[in-house]
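The complex is shown incomplete by one protein chain, all other protein chains being positioned as in the whole.
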Amino acid sequence: MRLVRVIRSNPLVFSGVAIVGIFGIVAILADIMMPHDPWGYGQPFLAPSRLHLLGTNDVGQDIFSELLLGSRTSLLIGFSAGILAVVIGVFIGMIAGFRGGLIDNLLMGMTDVVLVIPALPLVILLTVYVRSNIWLIVAVIGLVSWPNTARVIRSQVLTIRQSGYVESARALGADDGWLMLRHILPNVMPLILAKFVLVVAVAMLMEASLSFLGLGDPSTKSWGMMLRYAYARGGFVRGLWWWYTPPGLCIGLCILGLMFISFGVEAKSDPRLKRVLDR
Amino acid sequence: MSRLLEIRDLHVYFDTPRGVVKANKGVNLEVDEARCTGLMGESGCGKTVLLLSILHLQQPGRMVKGSMSFDGRDITLLEEREMQHIRGRQIALIPQNQATALNPSYTVKQQLTEAIRVRREGMGSPMILSWRFYRPNADELREIEESLREVGLDNGETMHRLLSSYPHQLSGGIRQRVLMAMALLMQPLLVMADEPTTALDRATKVAVLELLRKLRQETTLMVVSHDLQTIRSICDYVAIMYGGRIVERGPSGEVLNNPRHPYSQILLSCQQRRRGEPLVVPSIDTLDLINPPPGCSFHPVCPRAMPECAGFEVTEKLVGNVRIACHLFTEERRNC
Partner (left out) sequence: MLEVRGLKKHFTIRHNPLVRLHHRDHVVRAVDGVTFSVNEGQIFSIVGESGSGKTTLAKCILRLYHATGGAVIYRNESVFEMNKREIIQFRRKVQPIFQDADSTLDPRHNVYAILEEPLLIHRLGDRTDRERRISAAIEKVNLPSSLLGRHPCELSGGQRQRVAIARALLLNPDVIIADEPISGLDPVVATQVLDLLTTLRRTSGITIVLISHDLDTISYASDRIAVMYRGKIVEMINSDCFDDVRHPYARFLKGIGSEVPKARFPESVHRLSHEKHEGCSYAEHCLQRIGVCDRTPPELRQVAHGHHVACHVFPGA
């Protein structure tokens, strides 16, 4: 298939997909793979051993199991927020670019307003009133990260709308819906994918920061929460590297993988580079 | 008449992921001083590659085989540094696309000044860092104006406006002339013009042709074009290319009025058809330059192909004053 060929032809995308794919599988199969119950208490501050691969934390929970379960939360937040942001961004960008005129001005004005809303302080503010849970975080991240996507999509749609093939399809009698779905959307798809992956990365980082600041959902295990507890309960001070290093490493690795995909896909959507990559 | 440029059996290949593209395979060409040579052929026949190879600008293509000598000097294996002395100052190229050949962020005056400076001081001049680099002194300004007048941009009032214009403010014809003026400022021995008249409308084309005709009196010219009118009106010697090879070359009167190679006949008849005349065009689609057909590359579509066309490589044969690469002809007697 075309997608498979693209992935295999580009080592950057391939490694990115591999990294994110492994984390994805872990997140899905976490329940089976976990050697211990990450919520169960036991002997605290154990060093890595055969029984506890990465040791235990301050209340004796198995860090390896926490890590596996945490990947689920982190990826869930990342991907949900990514989907939310991209759906909004693509919708607004396509409408604005395709319709033009007043609608374009209104939508882009709105985009500019949202663009300046800082996500982190907004979440901090909201958690004062609402009890923090992951869906709140997803909603906030999703609702503030779409403007960038919308702008990029709009500008791309503006060029595609002018292109010969859209015009000739219109002359064949195609209506707006047809043009959007059959010509414009497929041509902005690589861009959408690239932007989606970026938003996912940003969302994962933001989740980690929020959790680290103590604004995360305490009833879930996530990499950010693990870091927070490692910091708050003396993991850093005592030099228990097996406590704070793995979640940090996982976040970094996961984002690296996403970035790889994004770069590769973006290069592919650049028409000047595309010719080269298509060969 | 002395020989200015001589190309022998030139092969230029491009390595692509799909295979080796043989853009030029065995080109022989002589350019005599004060003569205007025309290269005709369709896109993909290798004519632009040939021009660029003369300047060693064919990268990423590789010169695989063959030799070139310019002004009595072998330039086949010349170092990059020495080529820089030849480019522009001895062989000037008027590039194909006038829309992009000028730097959009400098005015006409600045770009022409640059040409003068490069001619006079060479690439390594410390002047290039000076903020005065693009400011011509009075002599240079006079020379610039002179060169623009030479290409037909003479008008006391508009000259000032033209000099301070940026390329995008100019029409295609004017840009083409500015490029010519730039080439002439270098006072080269040989001027090569790549498709000087394509993408120009009729009035501009007529004027550019006029100019090229004038230029021909003063310097040696080499013109690449697929347009019959351009070639016919300025060239004394014509070479017709197909599939990386020159299939027919000779004095322009003979080649253009009485083409002998089947491809030349088709190419030329396409452009001088009368109304109601029957069609003799076989379906020529892009030639596969990676895996060209064996033997003569034209034989799969040639209306007069013979069995031996596929079997043997063609070599140039002298028939009258014309050199033809075709199995239909033999050196001694003229076939059909």
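Per-chain residue numbering starts at 1, and chain names A and B are given in the order in which the chains are listed.
By definition in this document, contacts are C-beta pairs under 8 Å (C-beta built on N, C-alpha and C of every residue); 3 or more make two chains touch, one makes a residue touch a chain.
Everything numeric in this text was worked out from a predicted model, so none of it was measured.
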item: Sole contact to the chain not displayed, among A:Asn10, A:Asn187 or A:Ser262; value: A:Asn187
item: Hidden-chain contact residue, picked from the options A:Ile22, A:Val59, A:Val87 or A:Ala174; value: A:Ala174
item: Contact footprint on subunit A, counting only the chain that is left out; value: 163-165, 167-174, 178, 182-183, 186-187, 275, 278
item: Residues belonging to subunit B that touch the chain removed from view; value: 42-43, 152-155, 158, 161-162, 165, 169-171, 173-174, 201-203, 206-207, 210, 226-228, 266-267, 270-271, 273-277, 279, 281, 283-286
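Quick note on the criterion: only the chains that are shown with their structure count from here on.
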item: Interchain centroid distance [CA atoms averaged], subunit A/subunit B, Å; value: 53
